[in-house]
Each structure stands twice: as structure tokens, then as C-alpha cells.
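The complex is shown incomplete by one protein chain, all other protein chains being positioned as in the whole.
Presenting subunit A:
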Amino acid sequence: MSTPVLSVRDLVVEIPTRKGLLKPVDGVSFDIAAGEILGVVGESGAGKSMTGNAVIGLLDRPARIAAGEVRLLGDPIQNLKGEALRRQRGKRMGMIFQDPLTSLNPLLTVGEQLTETIREHLDVSKSEALNRAIAALEEVGIPAARQRIDSYPHEFSGGMRQRVVIALALCAEPELVIADEPTTALDVSVQAQIIALLKRLCRERGVAVMLVTHDMGVIAEAADRIAVMYAGRMAELGPVRDVITKPHHPYTAGLMASTPVASRGQKRLRQIPGAMPRLDALPDGCAFHPRCEKATDKCRAEPGPTLAADEGRAACWYPLTQTKEATA
């Protein structure tokens, strides 16, 4: 297999607080290949955004990468700082945020924001940058791009703005895109269009996409593989179809049973009892054991096995290998 675009190994993010050292990301490993979409799911606070921010070097103080490795096409980037890091961002990895209303600078035209980004990374003239900006808008499906290039963000609708955001993230042709809940803030009617757009761009350009979302429907529709996170750790990692139809981790099984898309066959949705523990009150052993029906003494005493990027499916001592019906 060729080198994956993104390769994360044993990533640990730490936040020193008065109550002690918190680890919102604790030993996470995964790969994303060119042209592949990795869907990342998990409850709120599971560490999805932290992982994405750590990869692109946008962790807010006092959070910091404490251990592990992030490689972009083989080059380690977890220690890059300042100018060296800036040159990677936009050019080799882009990010798409949740809210298109606040992601665009309200006082600059979309053309200004696009050409600025293009000229920052590519050695092109002003007029060439403008042509590329227009092409970028056309590519994300903005009608009459040439006329709209001088419009301000507020002159676009929410869905159109998110298209502009995608154009901005992709205009310097990065190899990796991290999309952190790109459709959560959007109208249901345009969500599918944005996901379809992302998927198309990913396939056409061979971009690796890390797609963070709460929406299992989006994952089922777009992702090739799925990563399930729980309390800062990777719970399950595998091909979408397999994980949805035959989850191996009890948490994933619970998650699937509680979402309408994944549990189509079922009469009623089932909620997992309890809530994810807070980072400053993690239980001993496997973080999921208080909510797990199958927990044993081993689960209560020993942390779950750490999931590697390229082998194994679930970080569980007793993975479910039967069918979903039998386990749920």
C-alpha cells in the first residue's frame, strides 16, 4: 500500500489544569489514504475536534500535543511551529469549520479572501490568482462565479457560504482536508448537497478527508471508513458498512442502535444508559465500562486495549463478533 496522506500514531493531547492533567486525546492512531473519507463520530466531548485541531496545529492554549506522531505524506509535522507550520496550512492541509456564517471575514470580499490565500501559497500573478479564484468558486458550484467574486460573505446564503468556505480550504490544493462538522449549522435541505460536493472533490482530486460529524446519515452516505471515538480514545475503526452493520465495540453498537439511519431495521431507538464521563473523572479501567452491560472485572481494572491504525477493529476486551440483532 502506498504512503497514506495522513498518518496519526499514538497521539496524546494534554491540557494542564488546576485539577490535574487532562487528556482529551489519549493514544489515538489512524491513517487516511488519498481520495479516502474517514468519518469520525462520537459523543460531544469525545475529542474529535481536538484531534483535528492537533493535526493542523491549531490547538488553543493551554492544550498541547504531548506525545505521538502526525505524518503528512510521510513528513512528521507534529513539531512544526511558526513559519514552517504556516506554510503547511492551506497548502498541504485545509480545514473547514462548522459555521459558515462566522468562518468568513465579513469585511473582505470572497474574491479578496480567495486570491489572498492563493497568492500566499502559489507563485502566481494577481490576474492569474483571480482566474483561479473564479475557477475555485465554479468548482464548488457557485453560479455566476465571475459576477459574484466581488460579493461580500453576507450576500450569500448559508449553503453558498459553506461552498465558499470549501473553495477557500481547497484553493491552494491541499492533500488533506479536515472538515469539523461542516453541515451541522446548515439547513437540512442543503446538508446533502454540501456532503455530495465534499465527496466529489475528494474523489476528483484525491484529497484525504477527515470528516467529523454527529450525523450517522452523513457518514453512511460519504465515508469510506469510520472512526468511533470515546472519551479521548479510539473505540472502533473500520470500513463503514462493516461497522454500521456489525459493530464490534459495545459502545458502537449502542451508538448505532440510538441513531435512526443505522438502525433502520429496528422498531424503536435505544439510548445508551448514562453519559460519557468527564475528562477529570474518568473511571479506572475501560472508560466505557460503567455503561457497558458486558463489563467484567477485567474491564473495571484494566484500560481497554489500544487500537492500532492498521490492525484490529475495536478497543474492547470482549468485541462483539455476532450479528447486531443478537447483541442489541
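In this text, a residue touches a chain if its C-beta (ideal position, glycine included) is under 8 Å from a C-beta of that chain, and two chains touch if they have at least 3 such contacts; residues count from 1.
The definition used in the following text is that contacts and distances are computed from a predicted model.
The chain absent from the displayed complex carries the UniProt protein name "ABC transporter permease", chosen from "NADH dehydrogenase subunit G", "Fe-S cluster assembly ATPase SufC", "Terephthalate 1,2-dioxygenase" or "ABC transporter permease".
Only one of the listed residues, A:L11, A:L38, A:L104 or A:L198, touches the absent chain: A:L104.
From the options A:P24, A:G94, A:P247 or A:G304, the residue with contact to the unseen chain in the full assembly is A:G94. Remark: the omitted chain is touched by one listed residue; of A:E120, A:E138 or A:D242 this is A:E120.
Among the residues A:L58, A:L73, A:V124 or A:A295, only A:L58 touches the chain that is left out of the figure. Annotation for subunit A: contacts to the undisplayed chain at residues 56, 58, 86-91, 94-95, 97, 99, 102-108, 116-117, 120-121, 152, 154-155, 165, 168-169, 172.
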